[in-house]
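Sharing a structure below in C-alpha cells format, with a few things to ask.
A protein chain is absent from this complex, but the other protein chains hold their places.
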Amino acid sequence: MSGPKIIFFILAAAILVFSVMSIFSRRILRAAIYLLFVLVSMAGLYYMMNFQFLAAVQLILYAGGIVVLIIFSILLTSQINSTLDPPRKSHLLLGAVTSVLGLILGATTILKYSFQASASAPIGTDMRTIGRHLLGTGAEGYALPFEVITVLLLAALVGSILIARKPKV
Amino acid sequence: MNIEQLTAWVTALVPDQKPGVSKQFAECIVPAGQLHQLCKDLRDNRNTQMDYLFCETAVDRKDGFHMVYHMKSTILQHTLVIRVILTDKINPEVVSVSDLWHGAEFFEREIFDLFGIRFTNHPDLRRLFLEEDWVGYPLRKDYKDSFTLER
Amino acid sequence: MYDFAPFIDSYTSYLNAHFSPFWAGLISMVSLGVALLLFYAVLGLYLVYAERKVCAQMQNRMGPNRVGPMGLFQTIADLIKLLLKELIYIRNADSFLFNIAPFIVIVASIMAIGSIPFARGLQAVDLNIGVLYILAISSMGVIGVLIAGWASNSKYSVIGAMRSGAQVISYELSVGLALLCAITFAGSMQLSEIIASQQDGWWIFKGHIPAFVAFVIYLIAGTAETNRGPFDLAEAESELTAGFHTEYSGIKFAFFFLAEYMNMFVIAALATTLFLGGWLPFHLYNFTAFNTVMDYIPPVFWFFGKTAFVIYVMMWFKWTFPRLRIDQLLALEWKYLLPISLLNLLLISFLTLMQWHF
Partner (left out) sequence: MEETLLDIDLKDREEYIINMGPQHPSTHGVLRFETCLQGEMVKYIIPHCGYIHRGIEKMSESLSYPQLVHLTDRMDYLSAHMNNEAVALCVEKAMEVEVTDRVKYIRTILAELSRIASHQLWWSAFGMDLGALTTFFYGLRDRERILDIFEETTGTRLIQTFITPGGLMNDVHPNFQKRVREFVTYFRKKLPEYNQLLTGNVIFQERTKGIGYMSKEVAISYGVTGPSGRGSGFHCDIRKLAPYSAYPFVKFNEITATEGDTFARYWVRMQEMSESLDIIDQLVDNIPQGDYMLALKAIKAPKGEFYHSVETARGELGVFIVSDGGPNPARIKYRTPNFSNLFVINKIAAGHKIADLVAISGSLDLVIPDIDR
C-alpha cells in the first residue's frame, strides 16, 4: 500500500466517522465541530486529487464561512448546558428505514453503472484556467457576472434585516 | 447669606426650629416631620439654592440619633447644617431626601447599614457595606460583638 | 548561490535509492513534519522573547535578562513552567470542545507555515494557490477561538469569543483584498512565482502609491486578524480579564499563546513575500557593485530580516496604542479599510492592465 492510499483511507474514515458523530451528537456545538472535521477531511481529499483551488475554496467557504456562521448562531442562541432532546422511537425507526432504503438505492445505482476512464486529456485545474473561465466570454465563461448577481441576494438579506429589526428604544 | 440670615430664613420656614451647637456653620434643629418640605424649599428657593448636600450622617447621642445634613449652595456659596433628632432609639425612622439630592441615596444606605435608621421613600434601601444577614448596626454605641476590642 | 533545492533533491533521491517508495515517502513526510514543528516551536519561543524585549524597550525596562545570556532562555524556562503546570478542569464546561480548541488554533497556524518560502528552494509545498491556501487555513483559527470561548462556560470568554469572531471575519476581507492587490501585480497566486516577479524590484516600490496603500491596509488588517493590540479586543484584559482564554491554564494556554505569535509570523511572512520581495536581496537600480554585495547575504537572512522588521512594526503598534472599542473596530473595517481597499484594488487592476507599474 502506498503513502497516498494510506492517507486516502485515513481521510475517508475520518469523513465517515465524523459525519456519523455529527448526526448523533446531542450537543449542538459538538455536532458543528464534527461537521467541520468532515469538511476539512473533504478538503484533504481534494488536495490529494490535485484540485487545490477547490480544496482552498472548500476550506474558505465551508470551514471558514459556513461553520463559523453556524457556531456564531449557536453561540447567540443556546446555553452550554442545553442538549438536544433524544429523538422519539418512531422517528428513530422511520429514519433508520429511510436511510437503509437510500443506501440500497445508492449502492445499486453505483454498482450497476460501469465506470470508464475518460479518454480525453484531463483538464488543467491551475489558477490560470479557472481565472480564464471565470472572466472569459467564450464557452464556459460568464461565471463572474453570474456570481456578481448573487450580490442581489445579499442586498435582499440586508434589506430584510433592516425591515425586520426592532426599532431602537 | 451669612449665618444669621440663614438661621432667620429657616425660622421663617419652620417656626419651631432650635439653634444648633455649631459655631462654624448656621445650624438649625428641626422636627423630623418638616424635614423634607424644608429641604425642598431650601434647595429650590432662589435665595438659598442649596443644590449640594455634601455630607449626611448620623450620630448616636444620648437623646437619640442625630441626623446631620450639611448642605451648601454652589452658586451662593453658603453652608447650612440641618439637624433632626430621632428620639426612638430602637426603630428610628426618618424621611429620605434622596429625591432631592441623588448623593443622599448612598449616604442614607450607609447610615441604614451602620446605624439602622430606616428612611421612608428611599428607592433602594439595602445594606451597603455589610452582608445582608449581619446582625446589629455597628456604629451604634450599644453595639457589641465578640471580636470588637473593648477599651 | 545559496539554493536549497539541490540539497533537498539529493536528500529525496538518497531516500528513494535506499528505501522502498512507501518508506521513502513516509520518512520524507515525517522528517518534514519534525523539521516544521521544531522550527515552529523555536521560532514561537523566540518571538515571545522578542516581544518581551521590544516591549521592554518601549517601556524603559530591561526585559528578561536573568535566564541565560541576555535572558535568551527565559521563554524556554517559561515553557517548562507551563508544561509542568496543573491543567484546570472547569465544571460544566464542554470538556471535549474545551480540550480541542487550542489544537484547532495551533494546527491552523502550523499548516499555514508549511507553504511559506523561507529561501530559494526552502519551502515545504509550493502550491499553485499558495496565497489562497494560507488565507483558507488561517480562517480556520477563528473556529478554535470561538469554541474555546464557548466551551469555557465563562461569560468573559463568550464575549471575547464573539468579539474575536466578528473581528476576524470582518478583517479577513481587507486582508484578502490587500493580498489581491499583490496578486494582481504578480499575476499569480503561487508564492514562488510572486517572488520571481519581484526579481527586478519589490512590489512595494514597483507598484507606486497603491501598492504602499495595500501594504499598510494589509498590516492593519493583519494585526487585527491576529487579535493583537491595538485590536486585542478578544482578550481585552482590562474588560474581559483574558477574553476567550480566561479559563485555560498550563500547556493549553501556551498553545494559544504560541499560536498568536506564529499567526503574527505568518502575517509578517506573507507581507514580506508579497510586498517586500520575499527572500530576494535589496537591489538598487543598476548599481552593480552594491547589488553584488547584497547578493552575498544569504536569502534566509533577507527573508527573516524583512519579516522581523514587519513583526517589529506590529509589536510597536501594540505597545504604544490604546485599544479600540468593538464598534470603532468594526467601523474602521467596514467604513474605511474595506472601501479604500476596494478602490485600491480597482486602481491596481487599472495600473496592471495599462502596464504602468515598473
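As written, the chains take the letters A, B and C, and residue 1 is the first residue of each chain.
Here is the rule we go by: contacts are C-beta pairs under 8 Å (C-beta built on N, C-alpha and C of every residue); 3 or more make two chains touch, one makes a residue touch a chain.
Everything numeric in this text was worked out from a predicted model, so none of it was measured.
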item: Shown chains touched by the chain that is not drawn here; value: B, C
item: Option touching the unshown chain, where C:Lys85, C:His208 or C:Arg323 are the choices; value: C:Arg323
item: Given C:Ile159, C:Leu191, C:Ala268 or C:Leu345, the one touching the chain that is not displayed; value: C:Ile159
item: Subunit C residues touching the omitted chain (full complex); value: 55, 58-61, 155-156, 159, 163, 229-230, 232-233, 236-241, 319-328
item: Subunit B residues that touch the omitted chain in the full complex; value: 21-25, 51-55, 57, 59-61, 68, 70, 74, 77, 99, 101-103, 105-106, 110, 114, 123-124, 127-131, 138-139, 148-149, 151
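Following the convention adopted for this analysis, only the chains that are shown with their structure count from here on.
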item: Chain separated most widely from subunit C, comparing mean CA positions; value: B
item: Mean-CA-position distance for subunit C and subunit B (Å); value: 64
item: Inter-chain centre distance, subunit A versus subunit C - centres from mean C-alpha coordinates, in Å; value: 27
item: Subunit A - residues contacting subunit C, complex; value: 1-3, 27, 29-30, 33, 36, 40, 52-53, 55-57, 59-60, 63-65, 67-68, 71-72, 74-76, 80-81, 126-127
item: Parts of subunit C lying in touch with subunit A, wherever the complex brings them together; value: 21-22, 25-26, 29, 92-94, 96-97, 100, 127-129, 132-133, 135-137, 139-140, 142-143, 146-147, 149-151, 153, 158, 161-162, 165, 169, 172, 188-190
